[in-house]
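Of the protein chains in this complex, one is absent; all others appear in place.
Then we have subunit A:
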């Protein structure tokens, strides 16, 4: 695949020829992907295209079998969740991974609590959580000491995203953040996604929703049966083309060569 958008600066995260198999089933076939700081890259693809596997590979949950992951231009090895977290890659999963019985601050710092000696440093954690939420202009929470069980779906999503941002993350991966939300809450989350990019984060945004794609993304990457069909600026494609890329793997002169596409069916 040629690269139609050379000269956009260095991608902060780049995948080259990433492959991944589970037993006899090969899920990812030489996937290339570039994610740029300050931009939202939409990752689209049909069910089973390998979107989840791809982000789990980046997150270190399913380490890659072949190919390369480059972070800030340097090849890195990601073999566990801690590796990706150490690089500054944070993943917000679809099921959010929040503990209902803990409050917002406790969830945001879960697993990485600040301590003074053996004591938890609640005061500094609360201040930092509040600060992060304020930076993202989150105004929908009543209190940072509210239990997560009392939050709406949109608020939970907000907390999960703020949690990812708290860690000076450079790349934030969002897995279908608006899938279960109503109209107003989707709006809030999309605004937040945009602000994430505007504050310099590289955002990889997994979604099924074409409206969302064209609303917030700067680039779109389409996976088709484990292959990257296209990874292009959003301005160069229209909605019909993206749908073709998702469903057929190619659209016009974009996408996978027909022979390859058929071979993988």
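Everything that follows uses one rule, which is that a contact is a pair of C-beta atoms (placed from the backbone, for glycine too) under 8 Å apart; a residue touches a chain by one contact, two chains touch by 3 or more; residues count from 1.
The definition used in the following text is that contacts and distances are computed from a predicted model.
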item: Listed names "Xylose transport system permease protein XylH", "Ethanolamine ammonia-lyase small subunit", "Transcriptional regulatory protein AfsQ1" or "Cytochrome C biogenesis protein ResB", with the criterion being the UniProt name of the chain not displayed; value: "Xylose transport system permease protein XylH"
item: Contact partner of the left-out chain, one of A:124, A:199 or A:236; value: A:124
item: Sites on subunit A contacted by the missing partner chain, in the whole complex; value: 81-82, 85-86, 88, 93, 95-102, 106-107, 110-115, 118-120, 122-124, 126-128, 130-134, 138-147, 149-151, 166-168
